[in-house]
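Below you will find the structure I want to go over with you.
In this view, the complex is presented without one of its protein chains, the others remaining in place.
And then chain A:
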Amino acid sequence: MKTHKYDTVIVGAGGAGMRAAIEATKRSRTAVLTKLYPTRSHTGAAQGGMAAALANVEEDNWEWHTFDTVKGGDYLVDQDAAEILAKEAIDAVLDLEKMGLPFNRTPDGTIDQRRFGGHSRNHGEAPVRRSCYAADRTGHMILQTLYQNCVKEGVEFYNEFYVLDLLMSEVDGVKRTAGVVAYELATGEIHVFQAKAVVFASGGNGKFFKVSSNAHTLTGDGQAAAFRRGLPLEDMEFFQFHPTGIWRMGILLTEGARGEGGILRNKDGERFMEKYAPVMKDLASRDVVSRSIYTEIREGRGCGPEGDHVYLDLTHLPPEQLDAKLPDITEFARTYLGIEPYTDPIPIQPTAHYAMGGIPTNVQGEVLADNTTVVPGLYAAGEVACVSVHGANRLGTNSLLDINVFGRRAGVAAAEYAATADYVDLPEDPAAFVQGQVEALRSSEGSERVTEIRKALQETMDKNVMVFRTEQTLKEAVEEIASLRKRYRSVSVQDKGKRFNTDLLEAIELGNLLDLAEVTAVSALARKESRGGHYREDYPNRDDVNFMRHTMAYREVGDDGTESIRLDYKPVVQTRYQPMERKY
C-alpha cells in the first residue's frame, strides 16, 4: 500500500474532472485520478453541441434558456441552479473558445449555433438556434481542448487508477472528507490518497442497460462509493433514453441530425412526431420523442420484419450539409449498418443515455449528506452529480454545459476550501475495505460468472425499467436485482494476477452497477406518477401535489448486517416558474 497527500484530489478526467482540474491546479496541489487515460472519457462521444444563449445568429437570452431547462426537466429542476447554468453558459462557451476550441463559425466569424431539442424562443414559441457546436464532434473537441489545457497548466494525472472507496472521518461529530482509495491497474497496488478536498467527476452509470449509448466503463463507481459510505443518491429513477440510437447497438446518433432537419418516420413513411408535438415536432424533448417512438412501435407502425425500430431520415438533406455538419454519425451508419445516409434512412431505437440523478450537490458543487447538510471537503460535478439542473429530463446540449459550468465551480470551490482547511486524520486502516473487496474476488472459488450476472441485469433493466414502467415491471426488476446481488456474492474471476487485471475490475464494476440498479428500481417503484424520463403507465399523469420533490435514497445497514434502501424526499427549489402542463 502506498500513501499520497494532496490538497485536492479529483476523481475522473472527463469534461467535468478536467474543467475542475484546470481551476484547482492553479489554486492548490491537485491530483487527478482516472480509470481511463483522460482523452478516453465518454465526454468525447457527445456530439451535438453545448447550449448557450450567445444570440449570435438570432435573438436569444439566458432567461429563455432557463425556462426551457426547467420545462424540459418537467419542473423537477431546481430553478436557482438552472438559472446559474443558463447565465454562466455564455462565459463557459467563451472560455472554451479562448482555450482553443475550434467551434464551427458563422459567415461573420463568430461561433455558429444550431437548433436542438427543447430549446425554444420566448418560452416555447418556436425552435431557437442555441447549440454551439463543432460539426458532430463537440464533445470530442471539448475533451481534447480541456486535456490540452491540462497539459498547459501542468495538471498531475494518475492514469488508470480506479477509485474504489471514499474516506471520511468524524471530527467533533461531523463526517469530513479524508481522501480516497484507488487501485492501480498496471500493478494491482492499492493507493491511499489523503486529501483536504475531493471532487467526484467520475461520470454516469448507463451500463446497467443493454441497449445504451454509454461506454463499457460507465459503471457508476463514484455514485456507488458515496452510497456505500452512507451518502444519499438523488433522483436515480430519472434516466434518459435518447431517441436515436443505432438499432440494436445503441450507438448515439446526435439530436443535431434532427436540428439540421432530419425527420423521424414510421413504416408508412409518416412523420409521426407531428402528432405528438405539433410545434417542436422532431425537436421535442427527448423523453417525449422516445415515448412517441415506442408508441409507434407498440401500435404496429415500427419498421423491419419485427417492427422494432423506426427510421431517422436524412435523405432530403444535401450531401454537402451532411458532410459538413454530421460527418461522424453518417460514418457510423456506413460502418456499423452498411447504410448510405445520403440515400437510405437509418434504423434507430431509443438508447439508454444519461443519468439525471446522482450524488446530490448544491450550486457550489458541495455534496449533501441529507437535504441540507454539506459534507465538508466533498464535491461532485457532471453526470455523477445531481445539482439538479436536469430534473426529470435533461435537454440535449445541457450536459456539455453542465460539466463546464459545474466542473469549474466545483474545482474552484474545492481548491478554495483546501486552501484554508486542515487535513482530516485518515480512518484507521484506510484501505481495509478495498483490500478486502479485491482479495475476496481474487480468492473466490464461487461458481457465478460476471458476464452472466451482468447480462441478466441488463436484460431485466431493459425489460422492466426502460421508457415504459409499471408497478409490476418495477417489482419484477427489484426482485430480480436482489437475486442477482445474492448471486454476485459467489462470483469469481479467472484472472488472479496483479498486472492489468481487468477481469477483476469488471467484477468490481458489476457490483457497483447492481447497487445502483437497485436504487434506480426502488426509487422508480415509489414514484407513483409520470414525470420527464420516468413514465408510469399505471400513473400516466404528473402529480405535483405528492411528487413535486426529489427522491433521496439512503443505504441502511441493520444490526444483523442486512442492507436496505430508505427513501426520503427533498423539496424542489422554485423561483420564477410555476409548473405548467408540458406541451411541445
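Keep this in mind: a contact is a pair of C-beta atoms (placed from the backbone, for glycine too) under 8 Å apart; a residue touches a chain by one contact, two chains touch by 3 or more; residues count from 1.
The criterion applied here is as follows: contacts and distances are computed from a predicted model.
UniProt records the chain missing from this view under the protein name "Succinate dehydrogenase iron-sulfur subunit", selected from "Branched-chain amino acid ABC transporter permease", "Dihydroorotase", "Succinate dehydrogenase iron-sulfur subunit" or "TAT-variant-translocated molybdopterin oxidoreductase". Considering A:E184, A:D344 or A:E416, the position touching the chain not shown turns out to be A:D344 (whole complex).
Only one of the listed residues, A:R29, A:R248 or A:R549, touches the absent chain: A:R248. From the options A:K267, A:R487 or A:R549, the residue with contact to the unseen chain in the full assembly is A:K267. On the side of chain A, the interface with the absent chain consists of residues 36-37, 39-42, 44-45, 93-94, 97-100, 102-111, 134, 137, 140-141, 144, 148-149, 151-152, 186, 215-217, 246-249, 251, 265-271, 303-306, 311, 313, 315, 328, 332, 335-339, 344-345, 347, 449-451, 493-495, 497-503, using the contact rule stated above.
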